[in-house]
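Quick one: this structure, given as structure tokens, is what I'll be asking you about.
Shown here: the complex without one of its protein chains, the others still in place.
Letters are used for the chains, namely A and B, taken in the order the chains are written, and counting of residues starts over at 1 for each.
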Amino acid sequence: MGFGKYLAYRLFNAALILFFVVLLTSTLFVKLADVTLQSQIQETVQAEWNAYAQHHPGGHVNQSEFIKQRTEYWTDYYGLNKPYRTRVWQTTIKTLTFNFGQTRQTLFGTRDTTQIIKIALPRTILLFTTAQIIVILIGILLGVKSAQNPGSTVDRTISVLAMVTASLPMWWFGMIMILIFAFKLGWFPVNSFPDPTLTGLAHIKDVMWRMVLPVTTIVTVLFGGWAWTTRNIMIGTMQEDFIMAARAKGVPERKVIYGHALRAAAPPIVTMTIFSLLGSLGGAIITEAVFNWPGMGRLYWIALQQNETTLIVGLTYIFTLLYLTAMILADLTYAFLDPRVKVGASASM
Amino acid sequence: MSKNVLEVKNLKMYYFTNKGVVKAVDDLSFTLKKGEVLGLAGESGCGKSSLGFTLMGMPTPPGKIVDGSIKIDGREVVGLPEDVLRKEVRWQKISMIFQGAMNALNPVYTVGYQMIEPLVYLKGMERDDALDRAQKYLELVGLPGDIVYRYPHELSGGMKQRVIIATALLLEPDVVIADEPTTALDVVVQAQIINLMKKLKKELGLSMIFITHDLSILAEISDRVAIMYAGKLVEIGDSEKIYYEPAHPYTQKLLAAIPRLHEDVERLEFIPGQPPNLINPPKGCRFHPRCPYAMQVCKEQIPELKEVDKDHYAACWLL
Partner (left out) sequence: MRWVDMKDSLKNFWNDFRREKSGMFGLFLLILLLFTALAAPLLTSPDIPQKWKTYWLENPQNAPPAWSNYFSSTTKAPHVIYTYHDLHITKSKDQFGDTVYSFEIPYKYNYQVPVKDIVIFKLASNASSPLDAPHISIALRRPVQDGYSRVVPLLDETVSSNATIQLSTNTQVRRNVLNWLKQNKVQVDPTLEFQLLATMDTMKFLFSQIQPNIQNMMDNPKPLHGTYTLLVNVTAKPGISVDFSNVEIVFMGRTYGIMGTDDRGRDIWTGLIWGSRVSLTIGIAVAVLSVLIGIFYGVTSAYLGGWKDEFLQRINEFVASIPTLPILILLGVYFGGHIMLWQLVLLLVAFGWVGIAKVARSMALQIKEQTYVEAARALGAGTGRIVFKHMVPQLLPYAFAQIALGVPGAILAEASLSFLGLGDPSKITWGQMLNEAQRAGAAVNGYWWEVIPPGLAITLVGLTFVLIGVALDKVLNPRLRRM
């Protein structure tokens, strides 16, 4: 399969999954919304009747008649009288077009779900990208180091670290970090929510200061795994003939390792790590909640605590979108790094 | 008489594995004259490739040169620090033609990039000059110059092998080691590569060690032939001598195993048994367990190379 075709297939696949996920969320959401809307309508109509009765004492309108009428009005307003299928479909379309609706409580100064997520998303990306870049740098460096000397102290330490961090919850490690560095030592703020009174450079400094603990948490939990993956792939690559050939040609050892070996190992390293990154995204999101970092994770936490269904639907959609984008990105990066795939694409076009 | 470009004396290279010491190259001595092609043959696992890398001064880990001397163009290279080896010896004095069908070319770099690496790192040449020179050498081996911009996977096996030959010749080294350059290529391409190497030998006056397990190829290209068995040299001499008057029983057996076009052979022979385990080689002559003429002395004492004829040596108690 040529690369262009392959990419098209992946895009189609992603779109299909996105649609499927949204359909599922809508199916569940409409069922949930039914119950909440019904009780909401009852309350509203009762309040309306009370108000009406107050303003028109001795009015000639029959109470049950009034209630029936208003209930019908609201039922129609919310579209509850339409068939279930239609409503699921409508919700699906609305969600796909980023039209999530209103939350019940004000978050980040607005009740528009889309707006709320728009505020939170860049913060999550900022935190996660910063952490990830550090993880990649440390991970690759240590991975290469231990691949150079398998069985050395560095190598053993990394393998133990990879095993331990693979089985510990990242968010729990965050709680430990708070205990040690915020509570016990008092070096960093407990709350990662940036000070809203600061602007300009002071704001940037404040945000960076508050990022230290969450970033350290993510980095500590993830770099062992990265180093381990890099190591395993690099050990395989270092046994290739072209490494021997490069050494024979008098290429300096540093260039052999960071040029020939790492460059040749890059495509599998990148794909494997993007997938492990996606796997750790869930943990990282919960870690945000632990640190009170006002991103997607914090939103998830609030949405679950306060039962904000629209927010959950919105978050699920955006999360899925991000996830699928990252997967396609993984494919593209692979193709970019491995000339064998790139030319396959041009040849088939 | 032309001078020796390579002199190897009592060379020992052992692999120190956790199962024991593997004596892959054990007490080897030979010389290579300028403009001469020495064929090096033997069964797989006899240590011939190990010897190739040892001569480059880079035995495959966990291998180490234990003893002996390698003189290239009169300069002793055993014991030189890695840095000096890399900067002054490797590829400039002695280079290697790898088996091209395998992974000797890095799939993520262009052909040109990989060819000019020694020029850039060792000679300090500019990229463009280096590419010019690479293109010249590519043309010499019968490839279009613009191949430098291609990636290895875009080339056929034969083309890759030519690229590798060109790369080995770029710095005009005193000695070239060809490590099974034709193995895993199909027969037609094999013949083309052999012809190319013959041409290069004639035009450039290459001094070369040609390592292969295929004796019929050696007959085509080599002036002298050395036969290795279990890490030791068992016979060395002019090609004619080796082919027509093999002295060592192992060489005789090896030759009998080659199919010949011009003679009627009832059936191909094979050598019974297997090459010995090099961690614990047999006492005495290492070939004695498989040798039809084995005597008591063969089991006890190691035979030395003896001159059987002018410039023809063999290590056997029969002689």
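Please note the rule applied: a residue touches a chain if its C-beta (ideal position, glycine included) is under 8 Å from a C-beta of that chain, and two chains touch if they have at least 3 such contacts.
Remember, it's a predicted structure, so these values are computed and weren't measured experimentally.
Visitor: Considering the full assembly, with which of the depicted chains is the omitted chain in contact?
Guide: Per the contact definition above, the missing chain touches A.
Visitor: So which of A:Leu37, A:Leu80, A:Ile119 or A:Ala182 would be touching the chain we can't see?
Guide: Residue touching the absent chain, from the options given: A:Ala182.
Visitor: Return the single residue from A:Asn13, A:Gln105 or A:Thr129 that touches the missing chain.
Guide: A:Asn13
Visitor: Have a look at A:Phe66, A:Trp172 or A:Trp209 and name the one touching the chain we're not showing.
Guide: Of all options in A:Phe66, A:Trp172 or A:Trp209, contact with the hidden chain holds for A:Trp172.
Visitor: If the missing chain were put back, which residues of chain A would it touch?
Guide: 13-14, 16-17, 20-21, 24-25, 28, 31-32, 163-164, 166-169, 171-173, 175-176, 178-179, 182-184, 190, 232, 235-236, 278, 281-283, 285-286, 289-290, 300-301, 304-305, 307, 309, 312-313, 315-316, 319-320, 323-324, 327
Note that only the chains that are shown with their structure count from here on.
Visitor: Just how far, in Å, is the C-alpha centre of chain B from the one of chain A?
Guide: It comes to 57 Å between the two C-alpha centres.
Visitor: For chain B, which residues count as touching chain A in their complex?
Guide: Counting only chain B, the residues touching chain A are 53, 56, 58, 60, 86-87, 90-92, 95-96, 98-99, 102-109, 114, 117-118, 121-122, 151, 153-154, 167.
Visitor: Across the complex, what residues on chain A touch chain B?
Guide: Residues 240-242, 244-252, 255, 260, 263-264, 266-267, 337-340, 343.
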